[in-house]
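Each chain you see keeps its place in the complex, though not every chain is here.
Letters A, B and C mark the chains as written, and numbering starts fresh at 1 in each.
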């Protein structure tokens, strides 16, 4: 549709209906996305036919409803709403909305059939990291990925992690989520030979300084193949993991 | 070879040459890697037949020579030595060694033919980020990747970045390297729809605090698909990018 | 009036009604502002006949009412009250008070006719930055400036920013407001050739550390013409922008 406008304009130049001077002016003022190469809606239209994501924080219930309905009209079957607190969720009039209290996620429609290359492993150091982990896991699932959850496999009891070594070594991407000392990412990075996305969490007390300790630890990982996203950013990790698991053909 | 040891042991059990009790003890004490599922040499043997990497910092010239020669004996054709300062390089007796002064890299043997899925784009905000960028780019090339370099395309003159939009939008993975305000990762992350690995550099002065400003900026990127490695960690970014560009079949 | 006191004193010296010695003593003890060159009331009397601003935080409703009424008696038509929380606003007995909940501003009287040199553009990276932006925009409007609002034009979807390039390139001053990675100021600074006032916001989570990430990012901007005010300081940015837009003749 956007390219059509440019075609029309050029046809008008060709037929003389538009002067060259006016065409130059129009092209220069033409909004960037109309020329066609920019992603019209980067955040939401990521993978047509799979799932879409609404960032719920800072939006009113009405805004969320409006966006969700407009997506549904466009034929979107699965919609994920992130950072949606319980009180706001209870005020949403969206038939069929499923609410996950732990990761503060709302889900509309069925999870799509996984169509990624392999499996995404989501691992956490402790049970308190699970809310962030579920944000990552559900985001990945909504975007069409198969997810294996390995929770509470922190390095202080490393035998629990090793009991899962088959899952770790067979993963396509791993999301390693931990607060406190954040060592999980390094140990997993040393075992696996696939990309590891480390998510520091704000879980902890004292000198964990709201996740800073885990963040620095993960950035300094000696293991190759490890990169880091923001503290508590489960969505970002799930999204990136899904991207890696859906590489172009 | 390591598994052979376990086979032998079990055969001895079978034939009665070894009692069950002694076998239990032996298995329990058997070094982990001998049982076969651990990666024997995670860092160096990443992709047999492609390239190997020696971390040069903190090693004596003699140690580096020893490791390199042992690799060559095992048939390794291409060897990359990272964090190798000029003075140490000049003391290395390795015939055919090529030294890149900017990224402080030594290279033995030819670059392998690229066999990755697509192209890795390495972009920098300024010219001072190039040493880190070359560390990333050469690491990726040694591991069998095709690399496109887009240097000095920082956001303060954003038209330079846009002149490269075809390369950005066609990449399989992008490494975005910047010091100072580190905005490059966000802008590229907003344009591209592939994984973006952000590398903050220690380039800058004043409130850049040795790369902290760029690091925080990149961690807080609003663009999806962006993850971050340590300050100045070109090797880590190149390695991870190569991993993503060589997904399992 | 203050200078009159000095005139009287000198006349008394001239006529002998005051001894030279007593005059010396009096002049030495004369309060600074009475000699006439100090700004009697820097904060509030900025632009006579245009608008005045009351900083509401830390003042009781009674104090605010008293100041506002005294301003009105002096003929002030438009009065802005900043950092005024909703509960306090509801306890103010000021006929005609308009309250803006988002930026926590109270407004008395009509907005003055803009009489600045050009237009002030107020741009935000996201929708959560709007409260700070409205504080900046309304402050500028109360001080007699024409304001164009460009909200939610963050760099992660840079086509939205480029759709506004005419406004950006035609501005007299730009206020760039963003949390998280704060890259907006650099990109706008690279596009525009007018002063850019960057306002980091405390919007974000994790490693945004209450606005520190955006603050450092903006201070390190590679673009020329960018300066920074305190985190969330919309008033300061609006005030400074109005000052630049009202340069002396």
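The criterion applied here is as follows: a residue touches a chain if its C-beta (ideal position, glycine included) is under 8 Å from a C-beta of that chain, and two chains touch if they have at least 3 such contacts.
Quick caveat: nothing in here was measured; it's all calculated off a predicted structure.
**Student:** Fill in the total copies of the single sequence across the complete complex, 3 being in place.
**Tutor:** 8
By definition in this document, only the chains that are shown with their structure count from here on.
**Student:** Where chain A and chain B touch, do the two copies share over half of their residue numbers, giving same, or under half, giving different?
**Tutor:** same
**Student:** With chain centres defined as C-alpha means, what is the inter-centre distance between chain B and chain C in Å?
**Tutor:** 50
**Student:** With centres defined as the mean C-alpha position, give me the chain A-chain C separation in Å.
**Tutor:** It comes to 39 Å between the two C-alpha centres.
**Student:** Could you grab the centroid distance between chain A and chain B? Build each centroid from C-alpha atoms only and quote it in angstrom.
**Tutor:** One centre to the other, that is 25 Å.
**Student:** Multi-chain contacts only, two chains or more: what residues does chain C have there?
**Tutor:** Chain C, residues with two or more chain partners: 126, 156-158, 206-208.
**Student:** For the complex, which residues does chain A have touching chain B?
**Tutor:** Per the stated touch rule, the residues are 37-39, 42-43, 46, 117-118, 165, 169, 172, 190-191, 193-195, 197, 215, 219-220, 223-231, 236-237, 239-240, 243-244, 247-248.
**Student:** Report the residues of chain B in contact with chain C in the complex, numbered from low to high.
**Tutor:** Interface residues on the chain B side: 125-126, 154-158, 179-183, 186-187, 189-191, 204, 206-209, 212-214, 216-224.
**Student:** Going by the contact rule set out above, which residues of chain C touch chain A in the complex?
**Tutor:** Interface residues on the chain C side: 126-128, 156-159, 162-163, 166, 205-208.
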